[in-house]
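Reviewing the structure listed below.
Only a single protein chain was left out; the remaining protein chains are all shown in position.
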Amino acid sequence: MESAVILIQCPDQRGIIARLSEFVFRYNGNIIQADQYTTDPQNGRFFMRLEFTFDPAKVPPDHLEREFDILAAGLGATWEIHYASTVMRMGILVSKLDHCLVDLLYLHRSGELRVDIPLVASNHDAVRPLVEQAGIPFHHIPVTPDTKPERESTLLELVRETTDFLVLARYMQILTAVFMEGYRGDIINIHHSFLPSFKGSDPYRRAYERGVKVIGATAHFVTVELDEGPIIEQVVERVSHRDNVDMLKRKGRNLEKLALANAIQAYVEHRIIRYENKTIVFV
Amino acid sequence: MESAVILIQCPDQRGIIARLSEFVFRYNGNIIQADQYTTDPQNGRFFMRLEFTFDPAKVPPDHLEREFDILAAGLGATWEIHYASTVMRMGILVSKLDHCLVDLLYLHRSGELRVDIPLVASNHDAVRPLVEQAGIPFHHIPVTPDTKPERESTLLELVRETTDFLVLARYMQILTAVFMEGYRGDIINIHHSFLPSFKGSDPYRRAYERGVKVIGATAHFVTVELDEGPIIEQVVERVSHRDNVDMLKRKGRNLEKLALANAIQAYVEHRIIRYENKTIVFV
Amino acid sequence: MESAVILIQCPDQRGIIARLSEFVFRYNGNIIQADQYTTDPQNGRFFMRLEFTFDPAKVPPDHLEREFDILAAGLGATWEIHYASTVMRMGILVSKLDHCLVDLLYLHRSGELRVDIPLVASNHDAVRPLVEQAGIPFHHIPVTPDTKPERESTLLELVRETTDFLVLARYMQILTAVFMEGYRGDIINIHHSFLPSFKGSDPYRRAYERGVKVIGATAHFVTVELDEGPIIEQVVERVSHRDNVDMLKRKGRNLEKLALANAIQAYVEHRIIRYENKTIVFV
Partner (left out) sequence: MESAVILIQCPDQRGIIARLSEFVFRYNGNIIQADQYTTDPQNGRFFMRLEFTFDPAKVPPDHLEREFDILAAGLGATWEIHYASTVMRMGILVSKLDHCLVDLLYLHRSGELRVDIPLVASNHDAVRPLVEQAGIPFHHIPVTPDTKPERESTLLELVRETTDFLVLARYMQILTAVFMEGYRGDIINIHHSFLPSFKGSDPYRRAYERGVKVIGATAHFVTVELDEGPIIEQVVERVSHRDNVDMLKRKGRNLEKLALANAIQAYVEHRIIRYENKTIVFV
C-alpha cells in the first residue's frame, strides 16, 4: 500500500468534497485524513488536503494522476500530489549562527524530521565540522558584493537538481530574484522577529529599544519582497525590562529553532497550501 | 436557506466521507465546513462534523433527517443534527462566586455567545440583583444536607423542560446521579484547577503548597465520576513563588472565565463530539 | 500603621540600597517588598520600588517626605511616594465598544481592582445605562471635527481635579497635545494590536491580510506620539487561517481586556516606573 497526500485549491462550488472523496473511493483508496477550508461561504475559495492510502499494484500512480487531473480541470483547480514513499530533499543554507542548523541536524538524525539532507551550504566555513560530523556534504560558498552574482549561480547549480526545497537556517545573505526564479522549489526562512514588527536587521536590539514585553520568531516562505512572504508559523515568549539585548537574543534563538522546526515539519507532511500572500496550515 | 450541523461517529470504513458529502450534494446542500477525525488508520473510529446550508422549502428537515437516519444506520453510526435557526437554551447554576456568571451574562448581552438563558439558579441569593438586572429569571434554591434530595428535584423540575444544557458556573454543590439521569442534556462544569492535578476542593491552596509554576482551569462535561468527565478546554498561566493563595485565586478566576467561555462557545457551535471519556473538539 | 510605596530612579552609585533601606529602618519602618533594577553594571541607571509599613503617629508622612527628599537630592534622584490609605481615582474614557469598560466595572465592583471611579466619559451615549447601573456618574461629550477643541477642554475640566489617572478603554478619539499638557496624571491606553505591528486603525483586518499566526493587544502610556508611548503590558494568542476578521476581533477583545486589566493593576499597585520610552514593571 502507498500513502499519498493531495493538496488542492479551486473556486468553491457545490459538491466538491463529494467528488473528491468519491474519486478516492472509486480507486479503492482509504481516506486517512481530510481537511478542508473555504475562505467564505459566498464565492469563496476552497482548499483541501486529502491523505489516503491506495494499492499502486492495482492503481498505478500515473494513472491516478491522469484521472485526477481531469477531475481537477473540471473544478478549475490547481493541485499537487505527494507520495509517502518519496522522502523530500531539504537543502540548508546557513551563515555563522548555528543553533537552527544544530536543531535540524538533530531532528534529522533522531528520525523526528523525515527528510534527506543532500547538502548544507554556507557563506562561512565555521559550521563545516558540525555538518561533516553528521555525514552530510558541506559547501563553503563565500560571498562578497563583487562575487555575489557568480557565487549565487554556483549555489543555484548546486541545489537546483539535488533538493526539493531550501531552508534558510539563519542565512544572512539576501537571495536575488534571479536565484528565486531559477530555483523551482519553495524556500523557507526563519526571521528573528515577530513579523511584521522589526522587519530587517537587528530586530532584538530594536525590540529592546521599543521596550516590548513579548518577543517572537517567524518562519515564512521567501518571496522577492524581503520579509514579506507568506507566514507559516510564529512563536512568542514574554520578556521583561530585565532582558537586555543579549538575553533577548538568547531567548530568541529558542523561538527561532521552534518556529523553524514546526514550519518544516508541517511542510514535509504537506500540510501547507499557499494562497495569495498567506498560508493555510492544516494541523 | 437553513444552516445545519451534523455530528456523526461510527467505525471507520472506506467511503464514508464520499457517502456523507454525496448525501449533502443530493439534497442540494452546500458544505460550509467539513471536519473529520479518525482515531487510527486501522480499525479506528470515525468522527465528522458537517456544516452545510440547504433550502428547507425544497427539502423539509424531517425528510432530511429520515433519509440521513437510513444512511447512518448503514454505517453503524450515532449522529445528531442541529439547525442554526434553533438557539440553544442554556441554564446556569451558580453559588456565591460570580465572575464566570458575570462573564457569561456579558457575552450573552453583547451577542458574542448565541444562546438563550431561560434562568439562573443558585443555592445562595447573592447573585440575584445581577441576574435580574440582566432581565433573566432568578431562582434561589438553598440546599442543606437534609433538604438536598428535595431541592435537587425542585431544580430538576425547573430545568428539565426549559433548558437544553446546563452550565455550572462555579456551582459548589455536587449533583447526584439521580439528577444527572433525570436531566437529559449535557452539563458543563468549570473546575478551578488544571485537571487531573488537584481534583477536589481548594485547589489553589494545594497548588500553592505544592509550589507549582503553572496553574490552570479546566472546563469539562459532568459525569457521575466527580472531576473525571471528558475535558473540553484547559487554559494555563505561569505563576511564581510571589503568588500567594489569594493571588493564585485571582489569576485563576481569569483562567476559569476563559476556559468556560471557550468551552461553551465550542459547544453551542456544535464543535464537540464526546467519545469514551474524551472530547473531539473541531476548531 | 500605614503602608507606603516609594518609586525612585537615579544614576547608579555604590551604596544606594544601603542608604534607602537604612532610611526605612531609621524611621522604624518595615520593608514589605524591595525590588531593584539597574540598566547596566557600568554607569547604569538605578530603579527601586520600596514597599514598607511605618507608624504615622510616630513619623508624620510630611516629615518622612521632607527627610527622604534630602536623601534623594543627594543621590540625584527623582522619586514619588504613595500611601496605601489613598485610593487612586481612575477616570475612564470610552467610545462604543464596551468590553473593556464592563471588565473594569466588574473588577471595581468585586474589589479586585482597588480604585475609585469618579466618572466615565464617552463621545457616545451608548454605554450610559451600563455606567449608571454601576452607580457611577456618566458624561456624554460628543465630538465632531468642529467641536473637538471645545469639547476636549470640557473633558479636561471634568477630569483635571477629579481623577489621578485616565484609562482609554477603547476611546477612539485622539487626545491632543493641549489636553495632554493640561492633564497632569498618566493616561493608559489599550491598543488593539501587538505593537509595534499594525499601529493605527483597523489592526485586526491588517493582521488578517498579512496572515499572521499570533495576535496580541498592548497596554501603553499615552504620549503625543500616537501609539508610540511606553509599553506596559502585551498579551498574545495563536490564531490560524480559519480566523476571519470577525473572529480575530472577538479573540482580540479578550486580549484587550486582559492586557488593560493587568496594566492598571500594576499601575495602582505602583509597580511601574517610566524611563525614556520604556517601563520598568516590578512584578
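Think of it as A, B and C in the order they're written, each chain with its own count starting at 1.
As a convention for this text, a residue touches a chain if its C-beta (ideal position, glycine included) is under 8 Å from a C-beta of that chain, and two chains touch if they have at least 3 such contacts.
Since the model is a prediction, treat every value here as computed from it, not as a measurement.
The chain omitted from view is touched by exactly one of C:Ala18, C:Ala57 or C:Ala177, namely C:Ala18.
Residue B:Ile231 is the one among B:Ile231, B:Leu248 or B:Ile264 that touches the chain missing from this view. Across B:Tyr37, B:Phe138 or B:Tyr267, the single residue that touches the chain missing here is B:Tyr37. Mapped onto subunit B, the footprint of the missing chain covers residues 37, 194-198, 210-214, 216, 230-236, 240-242, 277-281, 283.
In the full complex, subunit C touches the omitted chain through residues 14-18, 21-22, 24-25, 28-38, 41, 53, 238. In the full complex, subunit A makes contact with the omitted chain through residues 98-99, 102, 106, 110, 112, 133, 240, 242, 250, 253-254, 258, 283.
The rule we apply is simple: only the chains that are shown with their structure count from here on.
A separation of 37 Å divides the Cα centre of subunit A from that of subunit B.
For subunit A, residues touching at least two other chains, in rising order: 37.
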